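If you scroll down you'll find the structure; I have some questions about it.
Note that one protein chain is taken out, while the other chains of the complex remain in position.
The chains carry the letters A, B and C, assigned in the order they are written, with residues numbered from 1 in each.
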Amino acid sequence: MKSLNVGIIGYQFMGKAHSNAWLQAPKFFDMNVKPVLKVACGRRAEPLQAFADNWGWEEIETDWKKVVARDDIDIIDIAVPQHLHYEIALAAAKAGKHIFLEKPMAMTLEQARKMAAAANESGVTHYLNHNYRRCPAVRLARKLIDDGKIGDIYHWRGAYLQDWITDPDFPLTWHLQADKAGSGPHGDLNSHSVDLARYLVGDIAKVTAMTTRFIDERPLPDANAATFKGGSSGAGMGKVTVEDASFMTVMFENGALGSFEASRFATGRKNYNFFEIYGSKGSLIFNLERMNELQYFSKDDPDYAQGFRTILATEPVHDYIANWWPPGHVIGYEHEFVHAVVDFMDAIDSGKSISPDFNDGVKEMEILDAALESAASGRTVTL
Amino acid sequence: MKSLNVGIIGYQFMGKAHSNAWLQAPKFFDMNVKPVLKVACGRRAEPLQAFADNWGWEEIETDWKKVVARDDIDIIDIAVPQHLHYEIALAAAKAGKHIFLEKPMAMTLEQARKMAAAANESGVTHYLNHNYRRCPAVRLARKLIDDGKIGDIYHWRGAYLQDWITDPDFPLTWHLQADKAGSGPHGDLNSHSVDLARYLVGDIAKVTAMTTRFIDERPLPDANAATFKGGSSGAGMGKVTVEDASFMTVMFENGALGSFEASRFATGRKNYNFFEIYGSKGSLIFNLERMNELQYFSKDDPDYAQGFRTILATEPVHDYIANWWPPGHVIGYEHEFVHAVVDFMDAIDSGKSISPDFNDGVKEMEILDAALESAASGRTVTL
Amino acid sequence: MKSLNVGIIGYQFMGKAHSNAWLQAPKFFDMNVKPVLKVACGRRAEPLQAFADNWGWEEIETDWKKVVARDDIDIIDIAVPQHLHYEIALAAAKAGKHIFLEKPMAMTLEQARKMAAAANESGVTHYLNHNYRRCPAVRLARKLIDDGKIGDIYHWRGAYLQDWITDPDFPLTWHLQADKAGSGPHGDLNSHSVDLARYLVGDIAKVTAMTTRFIDERPLPDANAATFKGGSSGAGMGKVTVEDASFMTVMFENGALGSFEASRFATGRKNYNFFEIYGSKGSLIFNLERMNELQYFSKDDPDYAQGFRTILATEPVHDYIANWWPPGHVIGYEHEFVHAVVDFMDAIDSGKSISPDFNDGVKEMEILDAALESAASGRTVTL
Partner (left out) sequence: MKSLNVGIIGYQFMGKAHSNAWLQAPKFFDMNVKPVLKVACGRRAEPLQAFADNWGWEEIETDWKKVVARDDIDIIDIAVPQHLHYEIALAAAKAGKHIFLEKPMAMTLEQARKMAAAANESGVTHYLNHNYRRCPAVRLARKLIDDGKIGDIYHWRGAYLQDWITDPDFPLTWHLQADKAGSGPHGDLNSHSVDLARYLVGDIAKVTAMTTRFIDERPLPDANAATFKGGSSGAGMGKVTVEDASFMTVMFENGALGSFEASRFATGRKNYNFFEIYGSKGSLIFNLERMNELQYFSKDDPDYAQGFRTILATEPVHDYIANWWPPGHVIGYEHEFVHAVVDFMDAIDSGKSISPDFNDGVKEMEILDAALESAASGRTVTL
């Protein structure tokens, strides 16, 4: 049995999701190459050790450069906040490590291009973790498109809506500071939607956008809070420097007219990653809050019996499902990460690329950047 | 019992919908002033007579100017295609007739402004028939907003999607010719959505838009076809001169960020007039294909029991419903026209204005025009 | 143009629904024979006259026997409470009048059998108004079954749920008194479901049932209340003598196993006439609160794309729809009555029977009676 050693950088939310995936993947899937949870890396040794013990990482290390430098590490899993991606990914690529990178890719398009260049040059397997591509219902959407069941695509209507910062007392966490997060829901949420649209519809030719902010100042956060929602420090207010919502209209290269609407102020929506695709032969609807389902309308149905059917994508014929449970036994959020690990390890083994990779990340950032440029200038931007 | 005499101009689809409304209104509602179906007007006497006989119009007349000139006519109902609205409305206003005008209002903003000026000056009651404002579920949306249940509005997400021309063999009917229809779904569908948005959210400050056309040429239509979908003439192809889809992004005056997406190429959507409204205290969802329902999310609910509730707006407490059937007995499309007639007659009786009126129509056309300007220039247009 | 004169007995809720149907039918449908609203009959002249004026009934009459005796009356429309059906229907049949009878058919099976015998013998057209058979979505269900799309039927799961008497202060109206209403939801609601099941699945071989009552005493009603929900008289309490809920399990003659669940205590359900049909090739779901929709699952779909599709039964290919509005423009509750009038007049004209007729009513009552017998005895009853 072949195996490869993984070093993970980061041990917060994404550290947890990734660790679980490295662990679960070989238990549920037949893998040619298995991941070994070798070393976990973070700046504070104590919580890091607890994290490593919990998930079975064999060792800990507080300096990520040492992890990257180790000869026995084959894979670097980058699960830290976005502003740290660039330096680590560049070093990992140069060290010849395969890279499993959490999104968003980087702080700037310039960074992203350098990361992609380095990864391409080194010949490593590089993956940008837009996990939703590996949701079985999304894969089914892609299959129906590939099989010609949707025909020519006329429209993409994407939305990614949440509501976790509608409370004005929600503190000024790093997500709301441009120097740490790059942008708000535009980078955080639209990036996911753009990735899905590129996966399902294709590349984008031009874009126009508007962004806005509803709350300009928020309480400074309590640095010692257990969670990022942990409340204010009592030390006054600070300026929010990212947008609260971002709406884009785009023309795809294939002529489809589309929209992307991301907001953290959509009261009642928790993780509503939604899209509709309309084509000449059929249409599709997906909503991540019901991630086991795909809606599909087919003009091939008899004229008296057409309608959107709700496919429960939990049959053995659906991607990944045969390795989980029987039909109708739904899977959840973290399963997509498991699927990503399975496919990533398979890509390393086969020497083929995996999508989305860093080059996809660059294209996605070009679109997101063009949208911000449009929002600032009030003009449509051609890509 | 007071009554007023109605003269209707037009006897096609809208002639049917309006006639039914004039007839049904006093049967189901207590009205201070009842409409009398006095005269029906159209250019071809024979089908017009059959129409009049069917709906109980007392007389027929083939020259609309004679109808407008009659002293015994109190109300002019304009139910002809859009390019005829201007001349008739202007004459009716000058003649001091109350006007019940089917949408879209006019071919140009210039026309609309003149129509509004004439109607305002004459002091008649004027109404632009955006029927969806009188759907009980939409009225409930307005009530919830007025009662403060939604709070500050952050987002409007409107769509009006149909699919009746996805077939390339669908003929080049007047709907697809700019000189007859003005525009495509932008004027036909976005106009409804803009009216609803103005009713529920408020006025719009700036707009950016993209439009597109998927099919540039279509078979010339058979002029003798029984229905407008009646097939081609076999005489070759003609150029489509309106857009097939129009997507707008807008900033409302109150700061809400919104979108409007209209298309006749949304395979599977038949009359999908849809909107979502997100606010600081709650949210709303409406879909005309389920027009008896309104979805409502309230942050006032206990944190463990929040969710979008589906209100079946068929209770006696809901507007208009007490006059129809018991709870759970749904109403349909034409009921909205009946409600419009009831409110229109009441406006005449009380001397109050009714919304939307011609002034609303002007505001709506300003927005639609600005959007087309944006689509053409690639720039955001401020209103 | 042929026409037939109608005499209607009853002018309350059903008088309104029927009058509207007689009026609307020839306006929207091409009919060989048109109904003439000749005479309206009720016991109190004053409200009756108002009713007749509103709906256009030419004359009024306070003695139903005189109506039945008139030579110029062709059709008797029986729209009075159930306990009056027997005598009127018998007289009408003997007088050779066609009969349009509102359900439930009669107070007892014995009555129903005599009514059917009289109607059969006289050779008149007789119709029992289970209006839901003429909902386009229900007709589509029947078509799919007839076309073999559902295959052998394994299950019927019917429910008819309302909640209008959950309040203990709701007064003891006639609906809650066995001598006036016969039974509670068993006769009122299960009768509809049994009719639909007989229409869609077939006859029933055996039945077992349980019924119950949640509230035994209620305030005596105010006889002068404007509506039947008008409140109590303040004169004390009276005994409820019908059941509040009735659940049946049945075996159909074709081997399908089914259930019927009727209740007036299903909080949140307003007019939830619901059924599911499961077959060897496909399945169907219908809910009257969304009466324009039918859900359909087909095993003929590819294995990776199976799911319940929601058909919006508003296309021209769907029964009755071409006479109303374009696709996606939904119809409402009263449209079913219009369809019933159209089909009833056509049956008279063609000399064919219409379903459900009085013979169907007898079969339906046999089933309902058997269920009550089972509920009383605790034993399965074979039909």
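Definition applied: contacts are C-beta pairs under 8 Å (C-beta built on N, C-alpha and C of every residue); 3 or more make two chains touch, one makes a residue touch a chain.
A quick note: this is a predicted structure, and the numbers were derived from the prediction, not measured.
J.: So which of B:2, B:43 or B:309 would be touching the chain we can't see?
T.: Checking the options B:2, B:43 or B:309, the one contacting the hidden chain is B:309.
J.: Among C:62, C:280 or C:350, choose the residue that contacts the chain missing from this document, as touch is defined above.
T.: The one listed residue touching the chain not shown is C:280.
J.: Among C:96, C:268 or C:302, which one is in touch with the chain left out?
T.: C:268
J.: Going by the touch rule given at the top, which residues of subunit B touch the chain that is not shown?
T.: 140, 143-144, 149, 293, 295-298, 301, 303-312, 315, 317-318
J.: In the complete complex, which positions of subunit C touch the hidden chain?
T.: 152, 154-155, 157, 159, 161, 163, 166, 208-212, 214, 245, 247-251, 255, 257-259, 261, 263, 265-269, 276, 278-283, 297, 299, 306-308, 378-380
J.: Pick out the residues on subunit A that sit against the missing chain.
T.: 13, 17, 20, 23, 26-27, 54-55, 162, 164, 269-272, 288-292, 312, 314-315, 324-335
The criterion applied here is as follows: only the chains that are shown with their structure count from here on.
J.: Tell me which chains count as touching both subunit A and subunit B.
T.: C
J.: How far is the middle of subunit A from the middle of subunit B, if each middle is the mean of its Cα atoms, in Å?
T.: Roughly 41 Å, centre to centre.
J.: Could you tell me the distance, in whole angstrom, between the mean C-alpha positions of subunit B and subunit C?
T.: 35
J.: Of all the residues in subunit B, which ones touch at least 2 other chains?
T.: 269 - these are the residues of subunit B that touch more than one other chain.
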